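The complex appears here without one of its protein chains, the remainder shown in place.
Going in written order, the chains are labelled A, B, C, D and E, and every chain counts its residues from 1.
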């Protein structure tokens, strides 16, 4: 069986196969073919791939027609899709519901739909990327923040520590907390899931509990949408918290729904000039007022940053982890005995990720 | 006596008097006057100043003619200087040897020439700004670095910790070490002064000693220029160190001399693509090959960043500390009994900072 | 004005109680079992009484009831003495510092 | 087959040494001085000997040399007893826990 | 035949050797030496006794025969018994001492002349009291130890056996013994003596049956103490200093030891000893699990001892370390161990904690050098060659069920093979499962020692115990 991948469309910088995973694929008994110059933008030369047994083809068309399984970050464009063999497989992460491509008889797996079970952890793209996003969101915010973050008591006076507030303590939120804490900020965080409290505290952060709140956790560990009353209480609590914060990192999401709007215009009005809000949820609708995709909005001296693809800021690390996720998924899909990909609908992982009409 | 300050010329964003120090000046018995809109770019409104007893004048000319003492970050332009009363005082930090202005009978003090004595610590601009520069240099480098810095062992594989090398462990270097360490990098540093070893280790960094090196420390705690032989040994040691490093922060300076050239073309050639070099010494000639003022040069996938005024990246914090330094200096210059500025040439601080023909 | 030896014995008894009290206060918990076993072995000093019971007296007849009890007591105590000390030894063997250590 | 009382005394002596050994092992350093001072006070139990020296014997003449030594010994020991215990008490006063503490 | 004085001196010497023996046993370094002192003391005591009785008739042959026979049996048991059967062995041995004390008392009662205690039916009152007390305590020790032995051996149920009025009956029996002794002294009638012994046998049984199996070590130590008092009692009868010193020593040290053990288990001494009371609500919930599978429950001192004497230790941190914020204490513990020459590595499971890289953040905060931190693939083979795995607040990531049970929710996840270490220490607060909600069978393994406590607290306690 042949696995292939082609360059992503700009601005996506990540790739799906690294020299390291090519080798793993080879060990598994699979051949890999890639488009020429596939990893160049990340410093992976074609030679590095060849050394690991990869066949470098002249262009993307060649790859598409040759492979039994294509793995990519995003959906290939329609013309490329047309080239795919029938009954071949496609693994991507973002699936943007484009019905048309399903006409052809190809199996599309979207890793975004992985079940949150222990066995799937090594394939969990959402986790691996959210983790990096949380880290990077803090770096971006600190970069934009025009003061020093850590406390410094010096001969020329004391620089107070910056206060960083993290909204949503999922994977991204936790890593944001950890990173902010490391740099020396005073970190607080809030979430609707009550288990998040212990987790936040396990990283040295302070948890802001919404008083009298129910636990809005689903069986799968995700959040449910909050009640109107809860939202009101949360807003009250956050208005004071935000006015004291220098940096706010928003990471709250509800699977399958628009991201909750948590930071309101009013809260932003009460913040200090020079503060920064980083909205990681911007592509799902944003947690913060004023946030716009791929723009930095300035309101009363407060910067509100919305970055749709923050992974482009550390594409190398992101690709390494993504490629490993893909590899783990393929290993689960591929049967070494039958030497083919087996779509076992009893396997929760395969069942959930396969996109059906 | 009246103290005044005017807006700096672009691109300088720092200011010399903050609302907080205005109040301190007032308590000392001095009046303060400022140009309209003086602190606006940092979010300090004219009102904030007025509340602290500052007189806001219409334009810089008015300030120049009215004040007995002008404090600024950089030298005012010649026309402004002409307006100064004779026998008035001027305190700045950067003095760029422009003989002409000395014609008029004004006392110019440059805080850059402060002696490194304990009593002068609260006025020490070099320290207060270098400290912030060290911090910010790390933030800038990490921002430019396209991988994650801290080690993360995750289900999708391990992200190795970045290796950060700091050249020169003075004030800026030490803060750079501290900041890099906090974020989770593996930090090593080198210096020509042997006392730096203990200091680097006191921050958890690893010190790279040049074998058989003499201690190149002056009485004042500064570095001397290194011998040819030393430089050779240092280069050898650094070639291996650099090839393993992901980020290099250069802070080495020798007072009154051009900054030593430490990172050579050859070393850079051996570095990994994706690495970042931040040259804080760029305005004094740079520690690194290829580094250019206010440019980011890319050589073989390695970014070499030269930023002449890194303080513009956190102007608020920098101004707060700078203003405190100025205040401490003025307090030392001003005699409360005589209600005037006293130029006591027996005072080491005044003697050293006063610029003579 | 001679003092009754009983008083002396009482003094000795009381002081020995103090010694017993202090001597084990600082024992490491991992040594609880060996300590218990050595104490057990020591308590078979009752054999002293057994020997007297078996040997003492005027009669040469060793099948006198009181002597028989003495001999039985000797067996019991002897089991205890050997068993107790040897088992302690075995247990302590396990606590030997490894040789790999510097 | 009576045992010489000396042997008993010896046993008592030896056991008391052990008790003394153990009883101070765990003392807090800050109590070294009070401990020393109380030990000093206790050691003036020598007054027992002094009393015997002063009172015992047949002669009613209290100016017998041996008795005079006894009386002097009594003074010395009494100074020590009162001084020792009182000073200890004073020192220990300083170790009272503060009342401000919960 | 040696003089009474000389033998008294030797008895004193053997008493001192016994003191030194106990002293030696209180620290691992001197423990073997302590045992030797004990042996020496015993040899002196026996030799002196034989010499001082001075009867070298044929009896001595019998004596030797019996002695050697007993010795052979004892040695045989000592060598054959498996190490795990230690507690019941000690209990068994105790019963022998108790019985021996009873026999000696009987012997003295039957033939007081031989011991200079007067003549039958005309025994010195003091001696009569002393020997009765000795016999009574010996008898209690005997039956009590037998019950403890049976419980530990599993022949009798370890569960506490209680019935109403238990304490009342014990009290009544105790009083009756006093009354009997009183009448024995008054009338010198044999049957009173025998009744004392018989009732004491009964008391021994009644005292121990209500005590639960978990508390047996304390009971054994308590019985040890009893056997000491019995010996002392006999010592007074026989006017024998060795018996008095040793008896008092064993009596008080045994009592203290049981007290210390109670403290170590966080139990009240009274509860344990009064059995019945404690039994109802004793069962130390933390140490028990629903199915009553047994776990080995250790404390900080055990852990410190094990690790200090190991040559290599692997630290396996998990979410519990993060919750307890134990990283700093952990680092300190490791520093101490390194000073003791122990090699240390950290094994980080890819999903330990609740966030990718969770452990790395915390270890970096505590300044753990990166080169001591290993990921699963790099370290999993090392466990087999390692002495101790110190699992601190981790659970799922060590659960071998992931390798064996396809139905388990964590099946297929790679796990750290901590169980391959010689010993595994688990620091957690209870037996409750981790994130995945599955029980971890490692807790019940033979080479596992559970350290139930908050991770930070426990680690700090361990630090205190490493020197």
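Note that a residue touches a chain if its C-beta (ideal position, glycine included) is under 8 Å from a C-beta of that chain, and two chains touch if they have at least 3 such contacts.
Owing to the predicted nature of the structure, the values given are computational and were not obtained by experimental measurement.
Although it is not drawn here, the omitted chain touches the following shown chains in the complete assembly: A, B, C, D, E.
Of the listed positions B:16, B:93 or B:122, the one in contact with the omitted chain in the full complex is B:122. Within the complete assembly, E:328 is the residue of E:167, E:296 or E:328 that touches the hidden chain. Contact between subunit A and the unshown chain involves residues 150-159, 161, 184, 186, 204.
Residues touching the missing chain, restricted to subunit D, are 5-6, 9, 12-14, 16-21, 23-58, 60, 62, 64-67, 69-92, 94-95, 97-98, 100-102 (touch as defined at the top). Where subunit B meets the missing chain, the touching residues are 117-119, 121-122, 127-128, 131, 171, 174-175, 178, 181-182, 198-199, 201-204.
Keep in mind that, in the parts below, only the chains that are shown with their structure count from here on.
The set of chains in contact with subunit A as well as subunit B comprises E. Touch-path distance (fewest steps) from subunit B to subunit D is 2. Looking at A-E and D-E side by side, the one with more C-beta contacts is A-E.
For subunit B, the chain whose average C-alpha position is most distant is C. Chain centres computed from CA atoms place D at the largest separation from subunit A.
A separation of 68 Å divides the Cα centre of subunit B from that of subunit E.
Residues of subunit E found to touch two or more other chains are 15, 19, 241, 245, 350-351, 356-357, 361, 364. Among the residues of subunit B, those touching two or more other chains are numbered 150, 152, 154-157, 159, 184.
Those chain pairs judged to touch are A-B, A-E, B-E, C-D, C-E, D-E.
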